[in-house]
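Submitted below is the structure of interest, expressed as C-alpha cells.
Take a look at chain A:
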Amino acid sequence: MSGADHALRRVSAVRGVRGAMLVSAPDGLVISESSMEDVDGRAIAALAASLAGRLRRAAASAGLGRPTVIQLRGETGTLLAVPAGDELLVVAVGDRETNLGLARLELLEAARGIA
Partner candidate 1 sequence: MSLVNFTAREITCKIVYYGPGRSGKTTNLQYVFGRVPETRRGRMVSLATHGDRTLFFDFLPIELGSISGFTTRFQLYTVPGQSYYNATRKLVLQGADGVVFVADSQARRFDDNIESLQNLQENLLEQGVDVRQMPIVFQYNKQDLPRDLVLAREDLDDALNFRGVESFPADALHGSGVFETLKGISELVLRKLAVGGPAA
Partner candidate 2 sequence: MNDDVRALTSELARDPGSLVFLDLAEVLRRRGQLDAALTVAASGLARYPALADAHALHARILAERGDGDGAFDGWMNALQLEPAHQAAHRGLGFLYYRAGDLARALRHLEFAAQAAPEDAGLRAAIERVRVAAAPAPAEALAGGTAAGEVVAEAAPAPTSRAIPFAIDSGSGTSSESELFAGLDGARDGLLLLDQHGLRLGGALRNEDGADVSDAVAAHLAGVSREAARAARLLGLGEWQSLGVECEDGNAHLVAPTAETVLLTVRDVSVPAGRLGLVAERAAQAARRWLERVA
C-alpha cells in the first residue's frame, strides 16, 4: 500500500468521515480514494478543486498567503480540503457527527506526508 493510501485510510478512520481522497488540484480529478460512501468521487474532486482554486486566488489578493485548510460546512455534513503542495489536495467528506478537529489534523498530517 502506498503512503498516500495509508494516509487516506487514517483520515477515513476518523469518526463521521465518509471517505477521503487525493485530488489533482489544477484539473479536479481523483488520484486516489479511500472508502467513499454514497458520494460520487468525481464530483467531490471537481467541486473541491474548483472551490479551492477560487479561494486561493481570493486569499492571495487579501494578502493572507496560501490556504492551508478549507472547510465547507453544510446543514448535514462538511467538506474538508487541505492543499499538499501546489498540485494536490487531500479532501475528506464527513457527516454531521464528524470529529472535525481530528479530521483536520489527520488531513494536515496526510498532506505533509504526501507533499
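Following the convention adopted for this analysis, a contact is a pair of C-beta atoms (placed from the backbone, for glycine too) under 8 Å apart; a residue touches a chain by one contact, two chains touch by 3 or more; residues count from 1.
Selection rule: all candidates are chains of the complex that A comes from, given by their letters.
All of these numbers come straight from a predicted model, not from anything done at the bench.
**Student:** Please name the candidate from 1 or 2 that touches chain A in this complex.
**Tutor:** Every other option belongs but stays apart; chain A touches 2.
**Student:** Which of the residues in chain A end up touching candidate 2 in this complex?
**Tutor:** Answer in residue numbers: 38-40, 43-44, 47-48, 50-51, 54-55, 57-59, 61-79, 93.
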